[in-house]
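Every protein chain of the complex appears in place save one, which is left out.
Just so it is clear, A, B and C label the chains in written order, and each chain counts residues from 1 on its own.
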Amino acid sequence: MPGDKLLDLVEVSKEYSGTKVLDAVSFSLHAGEVHCLVGENGAGKSTLIKILSGAVQPNGGQIRLAGRVYSHLEPKDSLRLGIATIYQDIDLIETLSVADNIYLGDELRTPLGFVDRQRQIRTATQLLERLRIRVGAAVLVGELSPAQKQMIQLAKALHRESRIIIMDEPTSSLGHEEARALMELVGGVIAGGVVGIIYISHFLDEVFQIGDRITVLKDGRMVATHAKGEVDPSQVIREMVGREASLFYNREKVRIGEPALQVSHFSRAGAVKDVSFEVREGEIFGIGGLVGSGRTELANLLFGADPADGGRLYLHGQDITAGSPHRAIANGISMIAENRQEDGLFLIRPVKENMVVLHTEKAGPLVGRKRENALVRGMVKRFGIVASPSQEARELSGGNQQKVIMSRWLLSEARVFIFDEPTKGIDIGAKQEIYRFMTELAGSGKLIIMISSDMPELLSMSDRIGVMRNGEMVKVIDAQGVSEAELLEMFLGIAAA
Amino acid sequence: MDTQSGRAKKAGSALGRLFGRQSFFLVAIILILAIAAGIINPKFFVLRNLLNILEQISVLGLVAAGATILIISGNFDISVGAMIGLSACVMAMLLKTGMNELLAALIGILVCVACSLLNGFLSIRLGAPSFIISLATIGVFHGAALAATEGVIQTIYEQFGAISNTNLFNVFPLMFVISILGFVFVHVILNNTRLGRRVFAIGANRKAAFLSGIGVKQNTLVFFALSGLLAGVATVVLLSRLGAALPTTGAGLELKAIGAVVIGGVPITGGTGNALGTFLGVLLIGVISNMLNLSRVNPYYQEIAYGALVVLSVAVSYLRINAGRKY
Amino acid sequence: MDTQSGRAKKAGSALGRLFGRQSFFLVAIILILAIAAGIINPKFFVLRNLLNILEQISVLGLVAAGATILIISGNFDISVGAMIGLSACVMAMLLKTGMNELLAALIGILVCVACSLLNGFLSIRLGAPSFIISLATIGVFHGAALAATEGVIQTIYEQFGAISNTNLFNVFPLMFVISILGFVFVHVILNNTRLGRRVFAIGANRKAAFLSGIGVKQNTLVFFALSGLLAGVATVVLLSRLGAALPTTGAGLELKAIGAVVIGGVPITGGTGNALGTFLGVLLIGVISNMLNLSRVNPYYQEIAYGALVVLSVAVSYLRINAGRKY
Partner (left out) sequence: DNEGAKAGKKLVYGHITPGPDTWYKRVVDGLQLGAEKYGVELIVLNSDYDVQKELANIDSMITQGIDGLVMFSFNENGARIAAEKCKKAGIPVVVVDSAGAIFKQGVEVVAGVDFDWAKMGEMTMKWLAKNKPGAKWMNITGNFTSLPMIFLNESMAEWSKKLGLTLVDTREGKFDPNLAMNIAQDLVQSGVDFDTFYVSDEDMGAAVIRMLTDKKLINNPYWVISENGSPAGIPLLQDGRLRYTISASPGWEGVLAFLALHKYVVGKEKKVNQPIIMPIFDITKDNTGDIIPWIVGPVHFDLTKKFYPSLLDF
């Protein structure tokens, strides 16, 4: 039962240096509905909502909002008109506290006009509690993990009494529990019947769970808008990708061999406690746990990115413990970091350089352009990266950036791969391609450790799963036949040990 | 969650919290240098000498306080020395025509604000880094001062001495009090006002600031105006101290100020920092200069000693903080 | 896929691709200024004058070529002027003792490399920005030169003139050819070597570079060494040109070089840029200085005009690129 019309985007278009990334897209939103936006990486979803939030100026079309017609918006107009946006990429001020970030541009003030930081911290704490975000309001944002930052973005958007809330892949770095909390929150907000939500996600189950309408974008054009219940996931996938693809990936199993990689007693004060496990030949070893359980910290230790208090790594009995990423890479270890923008991308450098950096490091003092170009072309094609190799990485859509990072490490010819949230933000079609690649790697004798907060992914891709809780690897289970609910119980530590 | 608060706890002792870590080490270095200076020459600790130091750092202090805002916000103004020269010459010339001192001071301050705004405006309007714009406007300001004075020193003799002659409670040089007020002003702006939040936001992440509805361009202009205002006050103090102005008056102050700000813990890319750090940076520079002057080091070696002491200070204050940094 | 190739095609005309956008506009500005200069004073286009410009920019060119590497990598060395002064004095003193010219030149270059490495080493070791370290070492280098010479000019008369006297094909000043070779060297490093990729990677995102297995610290030292090497060659050329050295020889070159690099399109935060842009920045500065000298503008107004022309050039080259930028 849709309420008032909150918003009408009419034939909105956007070009970047002559290329149309949005072509006459129309889109509307009513009070009390969740309108989902789906499409492949680079389809133009983020661009569309950035036009609405004022971050991007359209080249044509109208924005009908609050009884008026706008040709374009500025962020401050948009905020004033009651539009709150949670961006896909984290855009917070790392040097300010959580409370300062939440109230940025809209500070609470004392009667004398000074910023009332005490009150900001108090009210922010209340807000965070209400949203079940367990982060202190006075903590500096720079100290938070990506997932925590993502949740702060949420709080920042929600602290204003907004009528239109835009969420661009809000759950991509959240754990299962946080994602479920967010779903509940969305449900609660919508139930009031006043607010409308635009929701972008690559998780179709989420979309079908909370969406009232679903709009599909492809190559910057609108394919269709469906009401909930009039469409099934396979049709939406077909409209997005242009072919059949399954929601669940059924990987080929590889023959599991002897234990090859031995992770032995890794510790780091305050983060990781005495973690040991083995990875066998042909195996994909999954690591699961709640956000903040120390998975990323563990990966950083294995890769030598952070100093460990202790721990050795053996491959076929040979000690390959690394004190630095440089050593790690030399020893045949690769790590795809969780935070693509901070830890991975050279944002102002071309896609090509981003992709081949490891190859260049290996290949000798002179750059071999031909070989590089060939490698880049191969990856662009294989993963369907919507970008030219000479484009700066910052101009890519979030999912395409992730693909670039994946390509970099897949090109690295390592023996041990550590993937930390590998498919974050990647569309369904390309996800399958990445899974296929990982399976191939496993099949060719590489050892793979995969950290993932995406339960279906973790369950379908892993042979065994190490469960982490408070920095400890509490158990290692066989992934076969485990349900999501059972796994979550183990993460939380409710199930019998 | 508890990992975090644990980390936070370890980060700071009571003193550390009071000063922030960098500032804590700066205080320590200043004390060590002061004690060394006192051992070399006991006169260092004579009240009169300590007051001299305060007097000598007051002009640099005002300039550096303004630079703190700019640098945190991700901007640079390296024409400050030249604009001080221009403003000092204008003021001196006006005073020589017999203009009222207050009015002349006001005009001098306005000259600095206008020059600073010009830098800000050009940088914003052209989308060019303020560093390169202000590098170019050095020539404009210095040239204007030259054209106005034809390079001739503008001496005002007994006029305009009120600021430099006055000591509060018969002890504290008024100049230093003004300088401290400048720091307090900057401190309050940075910590207690919306404008201050914007300084950090724009300096740390322009795009995020913009997306939060902050008018990046307008606010940047305000930062330049503030820096100009403090440079203007610095000029008034300087002119009062010197009693004469040349186009080169103030030359080099901008680099010293930037140095003090960076020693005080602001990264050159901006985004974080505080007024106290800058104050300590300025004080450190003042103590080093003074102790060298008192020390009778061979004049040819004084500059070496100065540079080496600054490096040493930076070493102590950064080394502890970045111990174990891998990249 | 087809969207991409379409994009690439539209993005650049033939000229645009050749130069990159910023460089294209720089070339345009230089041409416009040259034509204006020629109208004001036809002597501008006399071959001798054009060659003079090339000669005049050769030292700055070498320094700026080295600064390009450093600035792209996210570092600064503002002690270059002082290290040139020191190295020039050392070389001149050695020549006066009758040392072989080649050997003296080699030692001079090594002095610059050593000074530069010192900056790099301190900055890395202390985790302090190279800007502040090199600000402090200015005093060390300049003081060392003062102490060595006691301020007395070191004149080498007829010695060491080979570089500045020689013209290739009887026309092109050898100095300029050396400078061009410096640019080619930097260009090749940046574009064709792994080291160059590291310059960009470290400048664009230190942490990502570290996680990609690049030795950030070791490579940063190499960048400093390269910058020192080019500064050393610049010193040799400068000394050959001047025939005498003072501790102040070279003072101010660093700021001009940084200016040229930034005009040439390198952001002061590093990460991107190219040697051609810097070369054009240097050429622009050379043309402006020369045309002002020929224009018979009152010297007091020359500085204003110089600053204004630089702003104008920055305007033309940045305005087009950043048109519509909102923050």
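Everything below uses one rule, namely that a contact is a pair of C-beta atoms (placed from the backbone, for glycine too) under 8 Å apart; a residue touches a chain by one contact, two chains touch by 3 or more.
This is a predicted model, so every value here is computed, not measured.
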{"item": "Among shown chains, those touching the left-out chain", "value": "B, C"}
{"item": "Residue in contact with the excluded chain [from B:R198, B:K217 or B:R241]", "value": "B:R241"}
{"item": "Those residues of chain B which, in the complete complex, touch the missing chain", "value": "41-43, 46, 48-49, 52, 55-56, 59, 142, 146, 150-153, 155, 157, 161, 164-165, 238, 241-244, 246-251, 289-290, 293-294, 296, 299-300, 302"}
{"item": "Contact footprint on chain C, counting only the chain that is left out", "value": "41, 43, 46, 48-49, 52, 55-56, 59-60, 146, 149-153, 155, 157, 238, 241-244, 246-249, 251-253, 289-290, 293-294, 296, 298-300, 302-303"}
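What we mean here is this: only the chains that are shown with their structure count from here on.
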{"item": "Length of the line joining the C-alpha centres of chain A and chain C, rounded to whole Å", "value": "43"}
{"item": "Contacts with two or more other chains, residues of chain C listed in rising order", "value": "207, 209-210, 267, 326"}
{"item": "For chain A, residues that touch 2 or more chains besides their own", "value": "305, 324"}
{"item": "Contact footprint of chain C on chain B as seen in their complex", "value": "76, 78, 122, 125-129, 131-133, 135-144, 146-147, 150-151, 206-207, 209-210, 216-217, 255, 258-259, 262-263, 267-269, 298, 300-308, 310-311, 314-315, 318-319, 321-322, 325-327"}
{"item": "Contact footprint of chain A on chain B as seen in their complex", "value": "1, 3-8, 188, 192-194, 196-197, 200-201, 203-205, 207-215, 271-272, 324, 326"}
{"item": "Contact set on chain A toward chain B in their complex", "value": "53-55, 75-76, 78-80, 85, 87, 91-96, 100, 104-107, 109, 113-115, 117, 134-136, 139, 143, 270-271, 292, 305, 307, 324, 471"}
